[in-house]
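Have a look at the structure below before the remarks.
Removed from the display is one protein chain of the complex; every other protein chain stays in position.
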Amino acid sequence: MQIDRRIIYLFVAIGTILPIIFVIGLPVSITPPVQMAFDRIENQLQKGDIALVSFDYGPSSAPENAPMADAILRHCFSKGIKVVVIALYPLGGLSEAVNEVNKVVAEFPELKYGVDYVNLGYKDGAQAAMKKMAENIHEVFPTDMNGTPLDELPIMKNIRTYRDMKLVVSLATGIIGEWWANLVNAQFGIPVIVGPTAVSAPKYYAYLEAKQMAGLLGGLKGASEYERLVVNSYPKLAEVYATPGLYTATKGMDVQSIVHLIMIAFIVFGNIVYFTSKRKPRKAS
Amino acid sequence: MKRQIPLLLTFLAGAIPTIAFFVPQKHVGLVSTTLDSWLIIVAGFALLLGVVNVVQMNTNKIKRQASGWPYAIVLLAGLAIMGFFGVAGAFDKFGGIATRPDGSSTPFDWLYKYGFLPLQGTMFALLAFFMASASYRAFRARNTEATILLIAALLVMFGRIPFGEMVSKWFPLATEWIMGKPNMAAQRGIMIGAALGAASMALRVILGIERSYLGLGKGE
Amino acid sequence: MEPENAKELGLKYQVLRTDKPDGEYTTVGEAGAGEQECVDRGLIDGQAYYYKVRSALGAGFADSEPTQAAFSKGNWFRFYRLNALVLLVVFSSAVLYYITRARKAKPIYIRKIAGLDAVDEAVGRATEMGKKMLYIPGIMSVDEIQTIASLAILGHVAKLSATYNADLEVPNKDPLTFAAARETVKEAYLEAGRPDLFREEMVNYVTYDQFAYTASVTGKMVRERPATNFLIGSFYAESLLLAETGQSIGAIQISGTAEVAQLPFFVVACDYTLIGEELYAASAYLSREPVLLGSIKGQDITKFLLIVALGLGVVLESIGIKFMTTAFRMR
Partner (left out) sequence: MPGLGTWLAAFFTLCMLSFLYKDNPFFRLAESFFAGLSLGYYIGIVMNQTLKPNLVLPLIHDFQANWHLVFAAGLGVILYFRYIKRVAWVSRWALAVYVGYYVGVNMMQKLHGEVIPQVGDTMLSLSYHGIGTLWNLVMVIGVLSVLIYFYFSTEHKGVIGGISRIGIWFLMISFGAAFGYTVMGRVSLLIGRMVFLVNEWARPLIGLIT
């Protein structure tokens, strides 16, 4: 009954690595909060509309948040929606924004920086910045992350406040995501979609019910659902998502399912052995 | 005197925030926030205590050639490199300790990104393995309590993955219910009890009854 | 001034405040349509404040002109914290009363706490086996009350260790806890009459990073194979890393924490776990000092009163009387 713990470790390691290399694609059912988020971008935004994508997470939660960011960016770019990227998370938000934007943009060679998308960089003091952006974004971010003044960027010429944009998407690990819902949406009315980590997702259902959010991608599972939705609607993205070296939430969710099942299997196995071995001595006596 | 002064200081320092909590007078609040800002600095000074101890212990190890002494050299090397760039950064050498405005890494930031973060992240990630081995060993239906523990864990784990939802939509609902009701109730009970225990401990400290942390024995 | 259907439209008034004439305003209160009152709390007397009123409807809003500087005064007490004061007074009187009573040598009963009964045995086992004992006082500083509680237990463990001449080691993550732990252990050896056995290296410092500390301590565990591990204090994610490694080397493990999120891991991987309040009661339980036991009794009396209040609150709430919930939710 005592098995070497390293055997368990081996199973967990294989269960983690294999789904990262090979796409398994275990079925996922689409939940309403994710469908709402997808429908908002798919049906209520038009080509040329502006979406603000805020990177409110750091490297520590990247396995969960990065696939959400990728899927949202891919969806926007596929539909011809222009994207303004900002980062408000102090511990590595900017580097995440740069990584993910560069990765996705490389898949869309037709996109022009400053016209179709822009990265305004990181701003300290998230809440104050979020409020100030309702008055003038140009004051909060005088330049983009490369130091180019905003007025020299065609995309930013007509964007001054939240009113010039159609949607905010926040990929969040902490409280910043909640501020988008209970502060920016509540005070300025712009629709907000938040992609929080699985741990903090339950808190967001209240905002969703109060219609302070236009959609919710809860953790890896939410991200994998979103991936399914965009893959089904855009054949080009189906190709992108089949690239071998690409980490996706679908793969991540496969790992989750498999590792959970491995753990459950070991627990059940342990109990079966426990009960069968407990009966034997009784028979002997 | 050696005994009384520290106890008196503890009492006074403890009384200030307690009074400031109830009394909205400007001066009371000011005393409290000033003390707070001081103590952040004291905590900063304290780190050096640790550094001194680490350097002492490891140089001793190397001098005595105690078992594993080469690792003490590795440790001190890591401390020296990172510490050097950290201190230099405070004097604005090498561009400080964060990334430079153009996005390139300062040496401190580079070491953080490629040394500190992967080491920290991997240590943290080992937990996934340890949870698997711990759950295999501990979740056995040995008695009533252990069985309850086992069932709750299995139900929640199953309800968290899409597979569970496909078997029955009741699994995620049951998970949510367990987390929101019985789990929440138990956690509240623990929190209320622990908060009372902590407050009682705090009171004993302020009154000088509990003093082992100062290295002051029972003697009145 | 307000439209008749203001309520249906969801018109809200927000009161905004700043402490500088040109400062940034933050929302301090809200009133629905038809309400005329809004209370701002947490002000400091004598400080100038400026207010403006914002009428908000959906996404749109309109601001009033800022007010002249306003001062709050005459307040010597935050009345909305009355409930906390009542609790503090009841609580400290109960604790103080039982402490004085205990001084008059009235014995106080304390129920069995298995984890604490095991401390003697755990120290004894390490001595017999001629192996080390590790005492890990959590990873937080002495500003955390759990750390203070842990140091009190450490004092007891160190005294036993001095008596038995066991090999005790206390690795630290926080430098102030390190300083305090050294004082504690030194004093304990002195009280046990064995100051000669105390060595400074017993209490040492590792590093300030949670996981680097954990890596060092787990490394130490697998190399030096201590017979006993104490994991007592405030722990976070490292709880299971430490406890599972200790389990794998077959050490007796006594753990204790009030961090609700870490309790499951200690319960799963340790032989004994002090849960929440048991951690704080430990020093009284171990030392059997009447004064400390008295404070536990006072704590229990407060708990009893809270249970009564909770029961009463449930009954009143059920018949629609909100008095108790209002009193407890006043913030």
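Think of it as A, B and C in the order they're written, each chain with its own count starting at 1.
Here, a residue touches a chain if its C-beta (ideal position, glycine included) is under 8 Å from a C-beta of that chain, and two chains touch if they have at least 3 such contacts.
Since the model is a prediction, treat every value here as computed from it, not as a measurement.
Q: Touched by the hidden chain, which of the shown chains?
A: Taken over the complete structure, the missing chain's partners among displayed chains are A, B, C.
Q: Which residue, C:227, C:263 or C:286, contacts the hidden chain when the whole complex is considered?
A: C:263
Q: Please identify, in ascending order, the residues of chain B that touch the omitted chain?
A: 2, 5-7, 9-18, 21, 34-51, 54, 68, 71-72, 74-87, 89-90, 96-97, 108, 110-129, 131, 135, 139, 144-146, 148-157, 160, 175, 177-179, 181-193, 195-196, 198-199, 201-203, 205-206, 213-216
Q: Applying the definition given at the start, please give the residues of chain C touching the unseen chain.
A: Contact residues on chain C toward the absent chain are 81, 83-84, 87-88, 91, 108-111, 142-145, 148, 176, 179-180, 183, 206-209, 211-213, 215-216, 218-219, 222-223, 260-261, 263-265, 267-268, 275-278, 281, 296-297, 299-300, 303-304, 306-307, 309-311, 313-314, 316-320, 324-325, 327-329, 331.
Q: Determine and list the chain A residues touching the chain excluded from the picture.
A: Per the touch rule, chain A residues meeting the hidden chain are 6, 9, 12-13, 16-17, 20-21, 59-64, 197-199, 219-220, 245-247, 252, 255-256, 259-260, 263.
Operating definition for what follows: only the chains that are shown with their structure count from here on.
Q: Kindly work out which chain lies most centrally, taking the average of its C-alpha atoms as its position.
A: Closest to the centre of all protein C-alpha atoms: chain B.
Q: Farthest chain from chain B, going by mean C-alpha coordinates, please.
A: For chain B, the chain whose C-alpha mean is farthest off is A.
Q: Just list the two chains that share the greatest number of C-beta contact pairs.
A: Greatest number of C-beta pairs in contact occurs for B-C.
Q: Please work out the Cα centroid separation of chain A and chain B, and write it as a whole number of Å.
A: 28
Q: Taking each chain's centre as the mean of its CA atoms, how far is chain B from chain C in angstrom?
A: 13
Q: Listing for chain A: what residues touch at least two other chains?
A: 5
Q: Which residues of chain B touch chain C in their complex?
A: 18, 21-26, 29, 39, 43, 46-51, 53-54, 57, 68, 116, 119-120, 123-124, 126-127, 130-131, 133-135, 137-139, 149, 187, 190-194, 196-205, 209-210, 212-218
Q: Quick one: which bits of chain C touch chain B in the complex? Just the residue numbers, please.
A: Touch residues, chain C against chain B: 42-47, 72, 75-78, 81, 84-85, 88, 91-92, 95, 99, 141-143, 145-149, 151-152, 154-155, 172, 175-176, 178-180, 182-184, 186-188, 190-191, 201, 204-209, 211-212, 214-215, 223, 237, 240-241, 243-245, 247, 258, 260, 263, 265, 267-269, 275-281, 283, 289, 291-292, 295-296, 298-299, 302-303, 306.
Q: Could you pull out which chain A residues touch chain B in their complex?
A: Chain A residues touching chain B: 3, 5, 8-9, 11-13, 16, 26-29, 59-60, 94-95, 98, 145, 147, 202, 221, 253, 256-257, 259-264, 266-268, 270-271, 274-275.
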